Structures are given as C-alpha cells and as structure tokens.
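Submitted below is the structure of interest, expressed as structure tokens.
The complex is shown incomplete by one protein chain, all other protein chains being positioned as in the whole.
And now, subunit A:
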Amino acid sequence: MTGITGLLDRRRTVPQKYIPVLVTAGLFVAMFVAGGIRYENFATGQIILNVFIDNAFLLVVAVGMTFVILTGGIDLSVGSVVALATMLSASLLKDGWPAFAVMALVLVIGAVLGLAMGAIIHYFEIQPFIVTLAGMFLARGLCYTISTESIPIDNPTFTDIAQTRINFGGDLSVTPSALIAVAVVLIAAYVLHYTRLGRNVYATGGSEQSALLMGLPVARTKIAVYTISGFCSALGGLLFAFYSLSGYGLSAVGMELDAIAAVVIGGTLLTGGSGFLLGTVLGVLVLGLIQTIISFEGTLSSWWTKIFIGLLLFVFILLQRVFSGGSRRRAP
C-alpha cells in the first residue's frame, strides 16, 4: 500500500542510491590499508597508479559496459572486440600502415560493430544477450581469419606509447594508456550525468515503456550505448595492444565478464536505471587491487583472484537485492 512506501521514504531518503558506491569505496580503502599493514612497500601511491596502468584497458571497456548495463542491456562482445582490435592493429601495422590511421580505423570498426548490434537489438527486439553473444563469436572468429598466431608489434609509435612514462614527481609515474583511460572515464561521467543522452540512458533503463511515452528517443539511446560500448572496446583493444605490444586472437578471453563484474561491484543495477560511473572505476580498482594483493602474497595461485572476485560478486548482488528489490518486496 502506498502509505507505507511513502513512510519508508522518510526512513531512508537520498543516500540510498549512493550506498553501493560507498560500500565499494570503503572496501577499496580497507583492502589498501590491509595490504599496507601486511606487506612492506604496499601502501604507496604507485601501487594505485599501477592498478590503473595494468587495468587501463579493462577500465575503458567497463566504462562502455556501464552505459549498456544502465539501459538494462548487456554486451558480451567486448572481450572479442578487444582481441579483434589488437589483431587488426598488429596485422595492419605489419603491412606498413601508419599508426594513427590504424588507430582511427580500429576505433571506427569497433563503433560500427556496436552500432550494428544495437540496431539489431532495437529494431528486431531481440535480447541483447543473444545478439552480443553472436557478436562475440563473430569478432573472435574474425581474429583467426587474420592469423591464428600472435603477431608482434614493432611500430615505433606503438612502442613509444608503451614505453613512455609520465612522471608526477617523487617516484610516481603512469603510462599514457592510464591517462587515456582516466580521460575516458571523465568524459563518460560528464556525458552520463550532465547531458540529455545521459538522462535518456537512465530513463531507458529505469522504464523503457515510460521513456517511450515520455517522448524520449529510446531507439537512438539504445543504439548509442552499444556504439559507445563498441568504441570503448576497440579503444580498450588499442590500450591492450600498447600494453602487450602484440596482437593475438586469444587475448582478452572472458574480459566481458570482468567488465560486467566491475560494473556490478561498482553498484550499478543489472536491470538498469541506477548506478554511477565512479562506482565502475572503484569496481575496476577493487579487481585490480585483488590481483596486486595476490601477487604480493606470492604463494597463492593467480586463480585466487577469480575466487575473490566470485565471492565479492555474490556479496554485491546480495547487497543490491537488500537495497533495491528486497525492500520493495517486503514493504508494500
């Protein structure tokens, strides 16, 4: 009954939607402090910067995924598009293409792939899951038509970007890739929170039918988010190519799931309509910090990363349940 929900409103008002993000932020700080206490040389700024450096591509991919998930969709193709981007870059560079032309082409291809999937999802009213699954196979398959082997990249522009370090003074430094990722995050956050496109993303995810009857451009929004995700995947692929200096069809297998995990741990509702880009950044940082801690531990196998991510995901899904659906079901 409405009266009770109205009363609940008084009990906990605005902060509720920030709680998941705050929890993730708290978790990140706690992990950092715990690591600092347990290991020498852990609690330094460079550790956090390294997390950015090592996960720049994941961060960019997760940004695109955030847009998609906020509309209530999902994009499974991102890992394959990352791999395709590395493969395309490597093979085109080997053929002597200029580096910037390659980058531009790769980004365009990623965006067009996303656009196509978005259009299919919207106009044929097919679940995003299955369309992007098809996209995932397609992109992965295309990698192998280029080559089944790993192709090294020795283009000077790419190697320069890979080796450049930007110093912040002290012992702190980052790679250009990390800066690119941060720039993407800032732009995306701005778009999500201050533009009509951003509003349309939230409105579509909150209630697509209502958005339609409010005259919001649902079609354009849905296609836009998959295009953004495709573009971000291609950009993530470029960053991955800078990072690994090679193109390989088997790279970034399962990265779509890491990205989804980061978005969910960041507090974005899988059903759409609620979440923040800052949360996604924190989600990626938490995932990265888990890896760092496990590498500091030394004796643990890297699979423990997956175990922790799995446990964290459970916790955060339950958290979402408690703060959104769960209370709604109990209250009225």
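In this text, a residue touches a chain if its C-beta (ideal position, glycine included) is under 8 Å from a C-beta of that chain, and two chains touch if they have at least 3 such contacts; residues count from 1.
Just so it is clear, contacts and distances are computed from a predicted model.
Colleague: Using the UniProt record as the reference, specify the protein name of the hidden chain from among "Hydrogenase", "Nitrogen fixation protein NifU", "Monosaccharide ABC transporter ATP-binding protein, CUT2 family" or "Aspartate carbamoyltransferase".
Modeller: "Monosaccharide ABC transporter ATP-binding protein, CUT2 family"
Colleague: If the hidden chain were put back, which of A:S274, A:T292 or A:T305 would touch it?
Modeller: Going through A:S274, A:T292 or A:T305 one by one, A:S274 is the residue touching the chain not shown.
Colleague: Check each of A:L105, A:L212 or A:L257 against the chain that is not shown and name the one that touches it.
Modeller: Final answer for the missing-chain contact: A:L212.
Colleague: Which positions on subunit A touch the chain that was left off?
Modeller: Against the missing chain, subunit A presents residues 1-11, 13-14, 16-17, 194-200, 202-203, 206-207, 209-217, 269, 273-274, 324, 328, 331-332.
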